[in-house]
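Notes for the one structure printed next.
Yeah, one chain of the complex is gone here, protein chain that is, but the others are all in their spots.
Order of writing sets the chain letters: A, B and C. Residues in each chain are counted from 1.
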Amino acid sequence: MRIVVQADPFDFGAEAAAFAEGRDDLGAVVTFTGVVRGDAALERMEIEHYPGMTEKALEQIAAEAVRRWDLGDVLVIHRYGPMRPGERIMMVATAAAHREAAFDSAAFLMDYLKSRAPFWKKEHAADGDSWVAARAADEAALTRW
Amino acid sequence: MRIVVQADPFDFGAEAAAFAEGRDDLGAVVTFTGVVRGDAALERMEIEHYPGMTEKALEQIAAEAVRRWDLGDVLVIHRYGPMRPGERIMMVATAAAHREAAFDSAAFLMDYLKSRAPFWKKEHAADGDSWVAARAADEAALTRW
Amino acid sequence: MDVLYFAWVRERIGLPRERVDTSAATVADLVAELSAREERYAAAFADLAALRVAVDQELADFDAPLAGVREVAFFPPMTGG
Partner (left out) sequence: MDVLYFAWVRERIGLPRERVDTSAATVADLVAELSAREERYAAAFADLAALRVAVDQELADFDAPLAGVREVAFFPPMTGG
């Protein structure tokens, strides 16, 4: 299990390739990557976080995934600070013997990370700045677990 | 949409990094990778396929995913021939505006690929060879879509 | 038409493909015709529930008609991914 919170970009290809590499007990690997979506007006996205609590919250969420599914490995990387449209914000990766556990645990990590890890997105656009509002659908997604 | 059927290994890290790279309309990217699981006795796995029909079946499955979800891109790579435990057999990748579509379509592709694309696995072990039997759970998984 | 065999069906029949001249109306008729030929065919086709069939590279049922068909393939349930 590896949890990384950093301002710098991460190398998604290298992280994906190294995750669970050569492990022959894990038949299924799932990755999810979040990317800054842009529209004509968006100049940059700024992610604020709560140093200390962020790492703790991500570790608790990952530990809960490991408790619920039989996972061979879990990776969470999340950036903070300024990012441009098209840049990768974060990734999770899960590895399990079979695909159901790998898919479900990755979706679980994302649902909890969205609504329970202390990150806040602010959009800086040509026509002004605004904090991204939490989606009701994201809070509702937690009830399925 | 890209469908690749080949005997050679593929570079998972490079494929994952290149998929939907820089697309700022796609906030969510999911990958699934299947790996040869080993146990003490397994020496190698051999995958047989049906040239011509394989490509056609994978294209139909990917087209159906694009019809059901609003996907910005889809990738399917599947190998055939001999492989050793720990080697990557195949991958799928999906990209969408939001995570629900990316997760669901990747799981859909895997469920259909498992039971509807003409691949057959044979295990070569120290104590003999055997064809891998289809799992009832894999056929049952199709009913959820 | 061309008849193709994959995985253990290929191994049991002993060849990957063959040219078959037939007037069988359906896949099931073709199966009956081949099974009558030789024991190895009868053995391969003994349990149709354990077999899948593709007609011109599309999955089909055993009652699928063969008129105009160029290629029929028999194989066990697929195990990709």
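Keep in mind that, in the parts below, a residue touches a chain if its C-beta (ideal position, glycine included) is under 8 Å from a C-beta of that chain, and two chains touch if they have at least 3 such contacts.
Keep in mind the model is a prediction, meaning the values are calculated, not measured.
S.K.: Among the chains you can see, which ones touch the chain that has been omitted?
M.R.: Within the full complex, the chain left out of view touches A.
S.K.: Name, in rising order, the residues on chain A that touch the hidden chain in the full complex.
M.R.: 34, 47-50, 52-53, 56-57, 78, 89-90, 110, 113-122, 131-134, 139
Here, only the chains that are shown with their structure count from here on.
S.K.: Going by the touch criterion stated earlier, list every chain that contacts chain B and also contacts chain C.
M.R.: none
S.K.: Could you tell me which chain lies farthest from chain C when each chain's centre is the average position of its Cα atoms?
M.R.: Farthest chain from chain C, going by C-alpha centroids: A.
S.K.: Calculate how many whole Å lie between the centre of chain B and the centre of chain C, each centre taken as the average of the chain's C-alpha atoms.
M.R.: Result: the chain centres lie 26 Å from each other.
S.K.: What is the distance, in whole Å, between the centres of chain A and chain B, each centre taken as the mean of its C-alpha atoms?
M.R.: 23
S.K.: Any idea how many Å lie between the Cα centroids of chain A and chain C?
M.R.: So the centroids are 48 Å from each other.
S.K.: Two-or-more-chain contact residues of chain C, please, as numbers and ranges.
M.R.: 81
S.K.: If I count partner chains per residue in chain B, which residues reach a count of at least 2?
M.R.: 34, 110
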